[in-house]
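Note that one protein chain of the assembly has been removed; the remaining protein chains are unaltered in position.
Then we have subunit A:
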Amino acid sequence: MRRLRLVPAETNWDFFRTARITFSASVVAVVISLAAFLILGLNYGIDFRGGTTIRTESHSAVDVGAYRQRLQELGLGDVSVTEVFDPTFESDKHVAMVRIEAQAGEEAASAELVAKVEEALRSVDPTIVFTSVESVGPKVSGELIRTAVIAVLLAIAAVLFYIWLRFEWQFSVGAVAALVHDVIITIGVFSIFRIQFDLATIAALLTIVGYSLNDTVVVFDRVRENLIKYKKKPLVEVLNLSINETLSRTVMTSVTTLIALIALLILGGDVIRGFVFAMTLGVVVGTYSSVFVASTILLWLGTKRDWSKPDANQGNQFSTSETP
């Protein structure tokens, strides 16, 4: 029976021949992302900066200019109107998102404010309906930012600790460098392309943390096994062998996950598109980084070679064997 093979049964590619180039590329990408984040900032959704979003649906085409003009007359400060397109919409469904900044001295938007905005929009297009109205006060949005940042840092710390416990500290550094790389690049792409960054995006970032690790850990698990098996082989060869051995699995898993995510990206509707996009990006970058960032760092840091000692704490930080 013929099988679909994405990767030949046995490969023997040298993943570290171009280590300098790939690693530099990663560093450049991270630096650009950080710069974008610092200079451009993120296009925060109302979850993080407070304010009100109103989703409108209508049978006639959205006239963004007219919407905006009518709303500006109300004097509500910063108002943005964007039309939403989606392949799952029927041809006579026209959707727009209206965003109004948090009003001074108010937490969640008052009923009068929302009524005023709805009336103004109805005067532009009488068939308009409001399918969702969401309002977050500045008090909560501040807390949400804080919790989100804590959540991401906590996740990274927890994982750092777990890997340190299960492997050696060098593995831990490699794995965490890889996932920080993935998270920063995802944030950078969100910043450069001005994609809305909200609570769901944070959930996506944490999933990326999980996925990136998942991938790295599988490679590292094999590295540990091969280090025990081939005591005299140079580390670079052990790493190469391990990556080659797990390559087929790495590619298979990434492809099945991407298949699922791409289906969701195209068909899942516009409400979660940002969320799914972040995860798709994260899976691609995460797969790359487990090979080219995590393993490269492990190679440079080196690791202990004598794993053979019958040590009850073998492989964890209580291990008695010395790291070279």
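Rule of thumb we're sticking to: contacts are C-beta pairs under 8 Å (C-beta built on N, C-alpha and C of every residue); 3 or more make two chains touch, one makes a residue touch a chain; residues count from 1.
The criterion applied here is as follows: contacts and distances are computed from a predicted model.
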Chain excluded from display, named as in UniProt, from "Hydrogenase", "Protein translocase subunit SecD", "Glutamine amidotransferase" or "Na(+)-translocating NADH-quinone reductase subunit E": "Protein translocase subunit SecD"
Identified contact with the non-displayed chain, of A:Ile100, A:Ala120, A:Val159 or A:Leu239: A:Val159
Which of A:Ala19, A:Ala66 or A:Val218 contacts the chain that the document leaves out: A:Val218
Contacting the left-out chain in the complete assembly, out of A:Thr11, A:Ser24, A:Ser60 or A:Thr88: A:Thr88
Given A:Ala109, A:Ile184, A:Leu227 or A:Ile297, the one touching the chain that is not displayed: A:Ala109
Residues belonging to subunit A that touch the chain removed from view: 1, 3-6, 9, 55, 57, 88, 107-109, 111, 114-115, 129-137, 139-140, 147-148, 150-151, 154-155, 158-159, 162-163, 166, 199-200, 202-203, 206-207, 209-211, 213-215, 217-218, 220-222, 225, 245-246, 248-249, 252-253, 255-261, 263-264, 266-269, 271-272, 275-276, 279
